[in-house]
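A single structure is presented below for examination.
For this depiction, one protein chain was excluded, whereas all remaining protein chains were kept in their positions.
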Amino acid sequence: MIHLVWLVPFLPLLGFLINGLGRNFLPKSLTGVIGSGTVLAAFVISLLIFFEVRQPGFAPQVVSLFDFISAGSLHIPFAFQVDQLSALFLLIITGVGSLIHIYSTSYMHEESSESFARYFAYLNLFVFSMLILVLGANYVMMFIGWEGVGLCSYLLIGFWFKNINYNKAANKAFIMNRIGDLGFLLGIFLLIQQFGSVTFIEVFDKVPALGEGSGVLFAIAMLLFIGAMGKSAQIPLYTWLPDAMAGPTPVSALIHAATMVTAGIYMVARSNVIYSLAPHIQAIVAIVGLVTALLAASIALKQNDIKKVLAYSTVSQLGYMFLALGVGAYTAAVFHVMTHAFFKALLFLGSGSVIHAMGGEQDIRKMGGLKKWMPITNITFLIGCLAIAGIPGLSGFFSKDEILAHAWGYNKVMYALALIGALMTAFYMFRLYYITFTGKFRGTHEQEHHLHESPAAITLPLIVLAVLSVIGGYVGLPEVFGAPHLLAEYLSPIFAPSAPYLHVHHLSHGLEWGLMGLSTGLVIVMILFARSKFINYTDGGAENTGIAKVLENKWYVDELYDAIIVKPLMVLSRFFQDVVEKAGIDGLVNGVGTGVKWGGRQIRLLQNGQVGFYIFAMVIGMIVLFVISLFL
Amino acid sequence: MPVQYYIFLSIALFCIGIMGVLMRRNAIIIFMCIELMLNAVNLLLVAFSKMWVDAGRIDAASAQLFVFFVMVVAAAEVSVGLAIIVMMYRNTHSVDINILSRLKN
Amino acid sequence: MGIDLIIFTVLSAVAIAAALGVILSKNPVNSVLCMITCFVAIAGHYIMLNAQFLFVVHLIVYTGAIMVLFLFVLMMMNLNADIEPQKRNWLKYAGAISGGALLLVLVAALRDASVPAIQSGNATDIGLISNLGKTLFTNYVVPFELSSVLFLSAMVGAVVIGKK
Amino acid sequence: MLTVLLILIPLITGLITFGLKGPGAKVFSLLSSLATLAIAAVAWTQYQSAPDSLQFTADWIPQLNSQFKVGLDGLSLMLVLLTTISFPLIFITVFSRSYENAGSFYGLMLLSQAGLLGVFLAYDALLFYFFWELALIPVYFLCSMWGGERAVPVTFKFFVYTFAGSLLMLVGIIYIYFQTPGSFSWQAFTSLSLSNGEQSWLFWLFFVAFAIKMPVFPFHTWQPDTYEQSPTPVTMVLSGIMVKMGLFGVMRWLVPVLPQGVYMWQEAAIVLSVIGIIYASCIAIMQSDLKKLIAYSSIAHIGLMSAAIFANNEQSLAGVQVQMFNHGINIIGLWIIVEVIEQRLKIKNMAELGGIATYAPKLAILLVIVSLANIALPLTNGFVGEFLMFSGLFQYNPWFAAIAGLAIILAAVYMLRMLQKVLFGEANALTATTTDLRAGEMLAMACITAVIFVLGVYPKPLLDLASGFGLQEAVTAVIR
Partner (left out) sequence: MNAIITTAVFGIVLMFVGLFVKNKQQIKYFAIAGTILAFIANWYDGMLAGGSSVVLHGMVEASSFSVLFNGVAIASTFLYFLLCGSAFERVGEDVADYFALVFFILSGITLTASYSNLLMLFLAIEIISIPQYILAGADKKNLKSNEASLKYFLTGSFTTGIMLMGIALIYGATGTFNLREMGLGAGDLSPLALCGIILLAFSLAFKVSAAPFHFWTPDVYDGSPTVFTAFMATVVKAASFIAFMRLFYVSFTGGNLTHHWQLIIALITAATLLVGNFTAVFQQSVKRMLAYSSIAQAGFMLFAVVANNETATQGLILYAAAYSVATIGVFAVLLKLKDYTFDGYNGLARKEPLLALVTTIFLLSLAGIPLTAGFFAKYFVLSAAVQAGGLLWLVILGVLCAAISAYYYFRVIIAMYFKAGDAETLPITGGFKAALLLAAAVVIILGVFPGLLLQFL
């Protein structure tokens, strides 16, 4: 089966080609079938591959298709690597991906058949790129997928291209990603310089030779991490993600919650050896992750756009994942990626269903009491909220708790902050839930009039995801439960190489129980607090003040960037264009020409038409030349 | 007698001729000064021929023949030159060289 | 100081004085007369340098023909009166100065030229017409013939230009 | 013999074309360019089987012992292919258009093609210089006669600028010629070992000539105006192929002949190039004129290429060669679209454009594709070259690579800004009238798109050619 792995990315590509080229004459139904079908097929293949991979003692296999780049001593094959990590991500991507495709067939149904096909083409292309990203057997392959997903996110954010603001958001996303990509590229170059290769296996074999804490490794790790920052929306490159909500909601679910944004985590997990050998950088990763988690969560507290809340929550959750990576809990990070994929996709799709029902309305202050119109959405959304809040028994609980535990082991302060972040999460999620689904409806009458539960194509994925969000956590039970940590066992080959360099503090069971109890208790308190505050929310319309205002305006980060980066750049380029180019260089060039003309005008004055003067000039010339040649 | 004397004499005449060319504006006088320059050269050539004869060169006659040819050319030049000056005088009723300065720059 | 030196000095003085007269005298006719004097002095030098034939030719061609021609033209245009405007004198002085400068340069350059001297004593006969004639019609026949072309063109030219 | 044909066909057909009238000239020149393309293809196959059979030598000026010496190696073959592919594309694009006295137009185009091919094929310094100018003259007339309203002065500036540069190069050639045992042949030049002092100043004589042609900052000021004012087909030739003359000159005549000089000055050259990259990118961000924007982006790309050449290691040199080809294809694609827009709407000020995507989806999609190739997105042809060049530059000096790398970001900034202003948003009264691509344009763009993706996914053919240039020698020569 492994040798057929190329089919996995190829099928979505096929879908992309068919839908893309046939967009003008394919009927919507067919388009939808092709779009979803290819991804579903890919999912099936991935499953088969997964079962093959999860056999104990499976060694990573590299499927090399052809020689992509070879210059001098550098050889970069176009190859796929199948191992536990990539197989797992294959499942997540194709699984969640196919669900969202199905969802989209109904969600995007109002679109004209042309743009409907365009939508699915883009979506397939995204899946293709994402698969390349996780399947790639070397960093260049990863970079190909890396940029590919960036492109797709650009295309999908700007899907409704008539709205110039959406395009601006798309550009912002792409450019911010590019900033990260530059870091990633430089990292790759450094790898080439050091190891003369970018293939994972070779690189990871050679890395330990450099020894722990070598400067080169720090540089590589940092540069790669910059790439991750861009892609996974970490400080300082996170501001594009909330804006990316301009895209259709399923896109937000797939790209900006479940899959693409986790590419950064995938990359770090993939290069875990490098990071384990560069502890300082790991610390930076942890800190960045933590700060991002807190900042995003704090912003999410005051957002009123349903998707914006989810977006910031995504950023915050990604922060947790990086925290995990930073503290060396790679498994936990991947675990959280998985669970987060489930419940965040669920939440987004749920919000999509709501928006769908509200006729495009996204402001939660205009909603309320929706539960009586759309029960399924309500239930699933609630499950999602519980999962993300970390109520015991749901997937979020296990993954997040594992992260917290490791944070404790790593540094108590970090644990405390992480916990605060978790509580904020619980608060804003339930604020969102209560404002949206409880209380009385605050929208207009015609909105109220055609409120309805969404069709099956929408609700079905919701249900599936809800189930997953509940049971997803049981693949990684804490050892205090005595049950085996399936995921950890499954992934152990991947993270084995870095094991010797990690200093894992094992917590005593008592302590771990205590921590669990503490977090759970506090979370429940938070939820109740939110309930009391928002269950009968009425839009007071009171202007926020002080810290609340700051939060509502996202700490004014966008304004800050505008002031310190965008404006100076504009000023600089204007200066180049108007001063240096026109006045400086070109002025100089033209100056030569003018100088010649001027000189001509002066010299010609000697030609004054009087022969007496001519002879005189000749004699003077003779004298001068004589003096030069005889006496000099 | 050192030949330098003759060299200096003819150079003096030569330069006086140049001065004349530079100082006067009457075309005919200028032309005369040019003739003076030629004669200075002739004198120098004759002196040199004498010098080389005394130094025992046989073909020293060449210098005197050169002078002869210079005279020939001078005569030819004079005929043409005066014709030109006359033509100019016809058109402008002046022999002032600076009258004619239409062509300039 | 030998007789020849005295003669040389006298003739030179006359020649230079006359030459100066040519360029300084206001009246063109005087200039021509000074010119003739100068030529005669130069002719004297020719005698001293045993260039008898040239002495004759010089007198005939220059003093006789060319100068008369000049005089004739001057008369024809009746330029005997001074027609030269006296303005823009700086050019005069500039001319005088630059001419003097050239003189200085040349003298300075030729001051220490090491060349054989002239024995005034021995009288050679190369200057005689017979010798010159021989050379002229043997070695110098080519230039002699070519000078005919020169004359021809001068003649044609004079006619083309001169005729109304 | 094939190589000679490559030059002769466009030369002769070009001269014939002068006599032809409108449509006839069009068809004839298209056929001629296709014939040349066929010859080039044959040459390619020959190159793989028997590369030596492509050398050709004949006496030219016995007094100078200068020969008509042409040949093909990987580098020249790459550029020959670029040239021979580009011209048919250009002719197809403008096929629907009719120029006044088309005979001269197409004739001059073909002559410039002959000149370009000659430059790429010449292995004799004097011959090289000869074709170098021959390629320039027709372009001068093309731009001045069929260009925009300011074309005459602008083109003249361009002409004098490059002419002065090439004359300096001529002096250099002459000097070296007198150091050789009286031969202009490339082998004689390269086998020479000049003193460091000589190489040091000779380097600048050559470098300035090539730098003006490329153009490298600060010798670039002729370029934006010329691109803006020239008729688009000519701009395609200029930006797609002619700028490669400068790069080619450096690789063929500067690095091998003056390795010490290169070694002494490579840092300076790279610094200039890197400055140029950032500088041009920044200016491109500000441009409101479509053509000028592309012109400045082209300066940035060329800057990267020259930096890579002077970084002079296997990766960078391979990358440069690949990029020479791909940049040519991509920028021609860009110009085709711009040409279409300008033809349809008679404006190239981006502020007045917008919303074209709604009315000309094909155009929009293709423009997006070409733009993405231009910003070197992976799996487009632009990526491989830039990746290798940056990598090579990084090996030379990480900081240069880092600074130059900012261009990746800036490129995204101005290209996306361009796409947004031209294609997206609500259409205005004017752009609502946009009609989509016609058959000819569509055909040309289809070919280009195919090239973009095929070479983007499978660049091996180009890389093989590049390795045919003898990277190892070039590098070792300088390290020596």
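Things to note:
Chains here go by letter, A, B, C and D, matching the order in which they are written, and residues are numbered from 1 within each.
By our rule, a contact is a pair of C-beta atoms (placed from the backbone, for glycine too) under 8 Å apart; a residue touches a chain by one contact, two chains touch by 3 or more.
In this text, all values refer to a predicted model and were calculated from it rather than measured experimentally.
For the chain that does not appear, the touching partners among the shown chains are A, B, C, D.
When the whole complex is considered, the residue among A:412, A:509, A:567 or A:604 that touches the unshown chain is A:604.
If you put the hidden chain back, the residue from D:171, D:268 or D:439 that touches it is D:171.
Although one chain is not drawn, its touching partners on subunit C can still be listed: residues 106, 109-110, 112-115, 138-143, 146-147, 149-150, 152-154, 156-157, 159-161. Where subunit A meets the omitted chain, the residues involved are 593, 596-597, 599-601, 603-604, 606-607, 609, 611, 613-615, 617-618, 620-622, 625-626, 628-630.
Along subunit B, the points of touch with the absent chain fall at residues 3, 7, 10, 14, 17, 21, 27, 30-31, 34, 37-38, 40-41, 44-45, 48, 51-52, 55, 57, 59-60, 62-63, 65-66, 69-70, 73, 76-77, 80-81, 84-85, 87-88, 91-92, 97, 100-105.
Everything below uses one rule, namely that only the chains that are shown with their structure count from here on.
Remark: among chain pairs A-D and A-C, A-D carries the greater number of C-beta contacts. We define each chain's centre as the mean of its Cα atoms; on that basis subunit A and subunit D are separated by 37 Å. Computed centre separation for the pair subunit A/subunit B is 98 angstrom, with centres defined by C-alpha atoms.
Counting partner chains per residue, subunit D has no residue touching two or more of them.
For subunit A, residues touching at least two other chains, in rising order: 612, 616, 619.
Taken in their complex, subunit B has these residues touching subunit C: 1-9, 11-13, 15-26, 28-29, 31-33, 35-36, 39, 42-43, 46-47, 49-55, 59-62, 64-65, 67-69, 71-80, 82-87, 89, 94-96.
In the complex of the two chains, the subunit B residues touching subunit A come out as 18, 21-22, 25, 97-98, 100-105. Residue ranges on subunit A touching subunit B, taken from their complex, read 604-605, 607-612, 615-616, 619.
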